[in-house]
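Missing here: one protein chain of the complex. Every other protein chain is in place.
Note that the chains take the letters A and B in the order they are written out, and that residue 1 is the start of every chain.
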Amino acid sequence: MAEQAMILLVFLPLLAACLAFVLAGTPARVIAGITMAALPALMLPITVDVIDQGEIAHSLGGHAAPLGIRLVADGSGALMLWLVAIIGSLASLHAWFSFRDQPDAEGTFWPLWLILIAGLNGMFLSCDLFNLYVAMELVTLSAVALVALAGGPVALSAAMRYLLLAMLASLAYLLGVVLIYNATGTMDFRLLAADLEATPEVIISLVLITVGLLLKTAIFPLHVWLPRAHASAPGPVSAVLSALVVKASLFVLYRIWFWSGAELDLAPAEWVLGLAGAGAIIYGSLAALVQSRLKLLVAYSTVAQLGYLMMIFPLASLLAWPAANYQIMAHALAKAALFLAAANILRGQGTDRLQELGGLDRRQPIDLFAFGIAGVSIMGLPPSGGFLAKWMFLETAWAQAAWGWLAVMVIGSLLAAAYIFRALAGMLTSRQTEFQARIRPVHRAMSLSALALALLALASGFASSPILELLGLEPPGLSVDS
Amino acid sequence: MQAEIYVAASAAVFGTGVYGLILARHILRKLLALNLMGGGVFLLLITLGGGADGPPDPIPQAMVLTGIVIAVSATAFALAMLVRLYQETGRATLELEDDDQEGGGDG
Partner (left out) sequence: MGTLAWHSMPLLILLTSLVTGIVIFIAGEQRVMLRTVMNLAGALAKLVLVGIMLIAVAAGHEFEFRVPLMPGLDLLLRVDALTMLFTTLSAILWLLTTIYAIGYLEGTENRARFFGFFSLCVAATMGVAGAGNLFTFFIFYELLTLATWPLVVHRGTPEAFAAGRSYLRYTLFGSAVFLVGLVWLNGLAGSQDFVAGGYLAHLAADHRPALIGIGLLLLVGMGVKASLVPLHPWLPRAMVAPAPVSALLHAVAVVKAGAFGIVRVYYDIYGIDLAGSLHLTTVLAVAAAFTILYGSIRALAQTAIKQRLAFSTVSQVSYILLGVALASPMAAIGGLVHLVHQGVMKITLFFCAGNWGETLGVHQIRELDGTGKRLPWTGISFTIGALGMMGLPPVAGFVTKWHLGAGAVQANQYWVIGVLVASTVLNAMYFLPMIYRIWFRPPPETWPEESVPADHQTRLALLVPTVLVAAMAVSIGVLASHPASPLSWVQLIISEYY
């Protein structure tokens, strides 16, 4: 049951994408809607089995690895799959209404959207570095196309830059994988652990893989492509890009460092990654603070928040693992809410210039509310998932007497508060400007999908025990030290 | 001996690609550079899986096939987007946009 569900998680969206492409119009929308609604249902049996057995695996068509494709769901993978299911379906609800008035774009949107979802699910289910590469390419190409879908010179340039850098990243990753395969003869990220030795070839390949994945994740200073691409994409696309797509490549990096590299001493490199994360937190927050447009502010906030996820490297310990996973989840929910709300605001106001958003509380109260609640989680203030994540990180840093990292995280959340409140203050000012010409109606469901995500981010501040239970055991690379 | 030549060649091709990607301004050149890099990786893959003695390892062959398919489709997609970009902006290079420029993304 659970094994079939795993297969469907990848192939149902793929199949639906083909159908949606052929049928177009309303049938395409309905097919996509049904597919997305089915994802949470598919997750149920998988979750039950993962909690029960720790992890579940299935070899497609009965072919064994390495030629066959093996799907594996473990605790953290299941958590990511849940995020795809929940954020994906709520963003789809948004897209269902927001693409209504652009039939041309909608015809291309749903097939690409479904391919993106299939790719993401594939990334979280793969345990083979090459399959990960294939799934990652699926994600990248569909993501770039979805960014370009917004049309216009800005979005097209952003998409082009995204594509070029993502292709560079993929090739670096692929080259690394080739070298690793040559050194070890295996590509399963778990089996690798036994064979990896610190030879020059392995180190070069790990560097290539890491740099490639960091570029895809847009970790400072490799973040240049992200803000424009995420800010100029259509609302639901920005949401999924910032919430899931960048996390997916980071997730692969975790897999390689904490599973494959479990036997290696990576301490000096971990420190470098931590520094990049600290740079991301500080730089991203400061950049968000000076943006004049809401969607760019939210995009730079992603640059900053991704920095927290790098803290796991220098703080590598048992405590850091749930902290990082919690941060991934809380940020994904909150950021998706922020981007959907920002898209609604841009649509309803005709602009997303911060100084022209005055009086928003009267015209789009739900969007403002969703933005505010999600903002609380981004700032890491209680009660919210973001707070619990930050709390776990701080506890970890404290336990290891890592004062520097602790200070960076505390400063980061103060800066986050500064830019979120700056946006909120702009929306609450009583001055009011009208951009009648560019205003388009915002359907209630679009606002509610943003609000639902924001409330989930808030609720994750209370419901930690089932999530931590699902997460299960730590990866081998983290359970040895500390 | 032969293998070393191929490895050196693939490194050279890959390096040329990186060089071109960074320095070229025209997007078409950047795409060609990326394809060069891809060629380098595939060459390396085939070389390493070549099996000097005995039958070649089938896995690198399968990987190269998949990789080529991905590279071709990505290139085709990039070219299509380049055409659109040229139509919209009249240029085939990536300029740093002014942050204040009106963006899209309200869909």
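The rule is short, and it goes like this: a residue touches a chain if its C-beta (ideal position, glycine included) is under 8 Å from a C-beta of that chain, and two chains touch if they have at least 3 such contacts.
Since this is a predicted model, take the numbers as computed values, not measurements.
Asker: If I'm reading the header right, one chain is hidden. Which shown chains does it touch across the whole complex?
Answerer: If we consider the entire complex, the absent chain touches A.
Asker: For the chain left out of this view, which of A:I34, A:A194 or A:A425 touches it?
Answerer: Once the missing chain is taken into account, the touching residue is A:A425.
Asker: For the full complex, which residue in A:C18, A:A57, A:A105 or A:L381 touches the chain that was left out?
Answerer: A:L381
Asker: What does the interface between chain A and the hidden chain look like in terms of residue numbers?
Answerer: Touch set of chain A with respect to the missing chain: 358, 361-362, 365, 369, 376, 381-383, 387-388, 391-392, 394-395, 398-399, 406, 410, 413-414, 417-418, 421, 425, 428-431, 461-462, 464-465, 468.
Here is the rule we go by: only the chains that are shown with their structure count from here on.
Asker: Taking each chain's centre as the mean of its CA atoms, how far is chain A from chain B in angstrom?
Answerer: The mean C-alpha positions of chain A and chain B differ by 25 Å.
Asker: Show me the residue ranges of chain B that touch chain A in the complex, using the header's touch definition.
Answerer: Its residues touching chain A are 14, 17-18, 21, 27, 30-31, 34, 37-38, 40-41, 44-45, 48, 58-60, 62-63, 66-67, 70, 73-74, 77-78, 81-82, 84-85, 88-89, 94-95, 97, 99-107.
Asker: Quick one: in the complex, what on chain A touches chain B?
Answerer: 66-67, 95, 98-99, 102, 105, 130, 134, 137, 141, 144-145, 148-161, 163-164, 167-168, 170-171, 174-175, 178, 181-182, 228, 231-238, 291-293, 295-296, 343, 346-347, 352, 440
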